[in-house]
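Here's the structure, in structure tokens; my notes come after.
For this depiction, one protein chain was excluded, whereas all remaining protein chains were kept in their positions.
Just so it is clear, A and B label the chains in written order, and each chain counts residues from 1 on its own.
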Amino acid sequence: MNSPISTALPSVAASPHAKEFSSVSTVMLKVMLALAPATLCGFWYFGWPAISLWLLTVASALAGEAACLVLMKKLVRPALLDGSALLTGWLLAMSLPPWAPWWIGVVGGLFATVVGKQAFGGLGCNLFNPAMVARVALLVSFPVVMTAWVGPSGQSASPGLVESLSITFGGSIPDAYTSATLLGQAKTELSRGVTLLQTFAQGLPVSFSGQRPGSMGETGIVLLAAGGLALLAMRIISWHIPLAMLLGIAIPALIGHAVNPARYLDAGAHLLSGAAVLGAFFIATDYVTSPSSRAGQLVFGAGCGFLTWVIRSYGGYPEGVAFAVLLMNALAPAIDRLCQPRIYGRDWRGNPIKLNKEK
Amino acid sequence: MIGILSLSFLGLFLGLLLGYAAKVFAVEADSVAVELAEMMPGTNCGQCGLAGCTAAAEALVRGEAPATVCPGGGVALAQAIAAKLGIALSLDGLEDPGPQVATVAEEICIGCGKCLKGCATDAIVGAAKQIHGVLDEACTGCGGCMDLCPTGAIVLRPLPQQLKDWNWAKPAFA
């Protein structure tokens, strides 16, 4: 009776004994792939300063993560290789002014992973989207630098490599390059008492090609949307959050613009400017900080969209995606509690369903 | 002036509110003790060193006894008590041998019958001058009989593990 199979004890484990091929790093890798075309487009538009800023931000995010892991005596390699810190830095870089000085990227990258993520306990434990935490911290602390935008190379001569390094590491952007974003321009002019109709008498500077001032996540709008659709197709994200968020911006914008076109931008301008698309597909959909049930995701997305519109229209800052996402992040646990899916054989309250006795 | 007044008023109001809340939401210690006593084995075996289960429950409420006070109740009872009192439970140092029962070593038992009279749950059967046996399902494993036995014939042994009682160990999460 003592054949090899009875003496060599096989491994015992709980079911299931099969596993789909997927891992955290493959998920992160797919998101990065979806983000890559828009990023390359941003590099093309904004040249060397954008590339060096992106590299600095990503490197700082990774360094911050690694330093925390070492301090907490956790394994560094697997946590760094899962790609989450890289993606955080990447998303942050997408939301920064592309010609921002080097220390913006370094402070932001470190803040994102150290304060935004590891302080909460690392991957899966953070309440707020780390990239947006860092962006908001930077925006509040350094408002001038964080709102110094430049037009893409199509509008102004692209700087050479040496000039680029002086932009990133030297300090300031030559005045010849600076320019305002659509949302910034609208806010500034409205605050001076100039109506939108006068400001944009020549038509809105909105285009799908993205040839206008803004962050990297603002300009390559078509490629960002394509990346988002690719994420949907790969089933990395579901349609609930992006659709709800875009509708959450578009519907109030439509109503506002219909009521008072001199005061409110139209839906197209809202959707195509700022981080609306980046936010809807890549930022609000962050797994860790969004609700996990479908109904909750609809509520969450709609909240992000609506708050974005409210902040853009009434707030002190021209752009509101980061604030809106953070506010909704804070509500996500509550939404998850209130929007639990109906369990099979139970009603919405969780009691067993009652059968209407026919006989 | 307005500031001082409004702050004083606020302080007064909140103070009253707190005082009111403390009255309304006060937890009656007695009722908790009664509930705890109901959770206990109720055999008054005295293994905890206190005068019976009610005394142990009262000691728990006063915070004088740890949640692991009752050896008979095992880890399950300790967890229930900790949950009831809302206190952190430290299982360090408490080795849970699982449910235990007493057994009488037949070759040593002299049939004196002292254990019979002492058993809190009448779990020991037999008669004087005869070897005694323990009913597994009625024995709480309190060990009270061990002290009564003049010949040391009674020992505690863990209940043999059965297929239906087996459980997966808690898995390691990341």
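Following the convention adopted for this analysis, contacts are C-beta pairs under 8 Å (C-beta built on N, C-alpha and C of every residue); 3 or more make two chains touch, one makes a residue touch a chain.
Following the convention adopted for this analysis, contacts and distances are computed from a predicted model.
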Listed names "Ion-translocating oxidoreductase complex subunit C", "DNA ligase (ATP)", "Phenylacetate-CoA oxygenase subunit PaaI" or "Sulfur oxidation protein SoxY", with the criterion being the UniProt name of the chain not displayed: "Ion-translocating oxidoreductase complex subunit C"
Residue of B:Ala33, B:Val61 or B:Ala123 touching the missing chain in the full complex: B:Ala123
Residue of A:Val107, A:Leu123, A:Leu243 or A:Val310 in touch with the missing chain, whole complex considered: A:Leu123
On chain B, residues whose C-beta touches the chain left out of the figure: 39-44, 73-74, 76-77, 79-80, 83, 99, 119-123, 137-138, 140, 161-163, 165-174
Sites on chain A contacted by the missing partner chain, in the whole complex: 1, 3-6, 8-20, 22-24, 26-27, 78, 82, 84, 122-125, 238, 287-288, 290, 292-294, 336, 340-346, 350, 352-355, 359
